[in-house]
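Below is the structure I would like to discuss, written out as structure tokens.
One protein chain is absent from this view; the other protein chains keep their places.
Just so it is clear, A and B label the chains in written order, and each chain counts residues from 1 on its own.
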Amino acid sequence: MTTTDPSARIIARGLRTSVAALAGLAVVYVLAIGFTPVEARQGVAQKIFYLHVPSAWCALLAFSLVGIGSALYLWLQDPRLDRFAAASAEVGVAFAAVMLTTGPIWAKPIWGTWWTWDARLTLTLFLFFLFVGYLALRASLHDPAERARFSAVVGILGMLLVPFIHLSVYLFRTLHPQPIVLKPSAPSLPPEMLRTLLVSTAVFTLLYIGLVTLRYGLAMAEEAREEAGDAA
Amino acid sequence: MPETLRLALAIAGKDIRAELRSRTALLSAIVFAALVLVVFNFARDPTALSAVDLAPSVLWVTFALAAMVALNRAFTIEREHGALDGLLLAPLPRSALFAGKLLANLAFVGTVEALTLPLFVLFFNVDLRAALPGIIGVTVLATVGFVSVGTIFSAMAVRTRFAELMLPVLLLPFMVPPLIGAVQVTARLLAGRPMSEMLGWLRLLALYDVVFVTLCTMVFPAVVDE
Partner (left out) sequence: MLPEPPANGGYMVAAYIVAPVILVGYLLSLWRRARKVLQGD
């Protein structure tokens, strides 16, 4: 099946990278649980931080790349950019979901409430909705060229919405300061905590790369399949 | 520039005249807004919160929902009559076409807002007299923001099967910054607060308008051209 060969290679590479990243995640778990000190005031639950922050970073990375890919697509009209943006959006949803579940699980013991409208959670919630809207639009458009163009428009507009959400949340919160019982991220992290955080961030980023590669290859294979089906 | 403006006004005028002739979309949007206000009245506990505390939120949620209904209808009518295709064949600069659509949608949504406001005053017993110029100003600022993005998204949503659902899903995140700003400014206007307390929000609204009107003008060709 020559038309699917390049996509099969990409899928295989994405799979390998993702599995490697998951192995790295296991290492992160060992590091976080066994070799990182417990935060005195927050207790063991603080260690959720080592999953929560990297997943937020990956969601934001995924989103930025959707935006950049969208802008480049409108400029260069290369369908590979559209395929990449769509892959990044789907993977972004997964990371946003991790962030939005670990966030409340962390917030409850630390801040006493499941949800807080703090800057990071609120922004990620918006990213989640923007991703979902982007993917919903794609799912309801069947002409590939139109789908690519329209998605790119949403991607670009979404990317520029982010600073406004930031600004709105900031202005809003300076009016309504939340009672902060404990500050979750200390201004200066002890070295072991910083090390674990950095390792975890690297692992999560590797996982992002693996998943996007896999998703991209899958899109290639599905498109080739559809073309072969049309030609038959 | 004047040429583009002239074209934009001509396009907007055509749309507005077409809507004035049939009036169905306008009337249904106004009725919708009135019903939303009624629902809000019964959805609150009158002993718990005073009308003035809730007023800005009620007003702006109503405006936001009505705008969405209005935007959807505007492009659906368009699609039914195939008018957009005719315009696209003409060698019109796309920026003029977008500006025309935007102005028509603003006139439409603005009319709905203008007719909803007296109803709001009536149902919620709010005294707007002192704050009225400010309210009009902030309404213009916020409406320009979400109607510009709404014009783009309704043009796209109309090509999907579930346009009525797709438009809110896409548009609501984009309505949040103008909405926050509008509610904050309206609340301060109603409370008679000094202008200095609103400047930050007004700047946010103005910046949003500048950025998104520009951006939407730039991406509009990608939405209407093959």
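Quick notes on this one:
One rule holds in what follows: a contact is a pair of C-beta atoms (placed from the backbone, for glycine too) under 8 Å apart; a residue touches a chain by one contact, two chains touch by 3 or more.
In this text the structure is predicted, and so the values were computed from the model without any measurement.
Displayed chains that the missing chain touches over the full complex: A (touch as defined at the top). For the options A:Ile48, A:Leu81 or A:Val169, the residue in contact with the chain missing from this view is A:Ile48. Listed residues A:Leu31, A:Leu74 or A:Ala94: the one in touch with the omitted chain is A:Ala94.
Remark: the residues of chain A touching the chain excluded from display are 1, 4, 7-8, 11, 15, 18, 22, 25, 29, 38-45, 47-48, 51-52, 55, 91, 94-95, 97-98, 101-102, 105-106, 108-109, 207, 211, 214-215, 217-218, 221-222, 225.
Criterion: only the chains that are shown with their structure count from here on.
The residues of chain A lying in touch with chain B in their complex are 74, 126, 129-130, 132-133, 136-137, 140-141, 145-146, 149-150, 152-154, 156-158, 160-161, 164-165, 167-168, 171-172, 175. Contact residues of chain B toward chain A in the complex are 149, 152-153, 156, 159-162, 166, 169-170, 172-174, 176-177, 180-181, 184, 200-201, 204, 207-208, 211-212, 215-216, 219, 222-223, 226.
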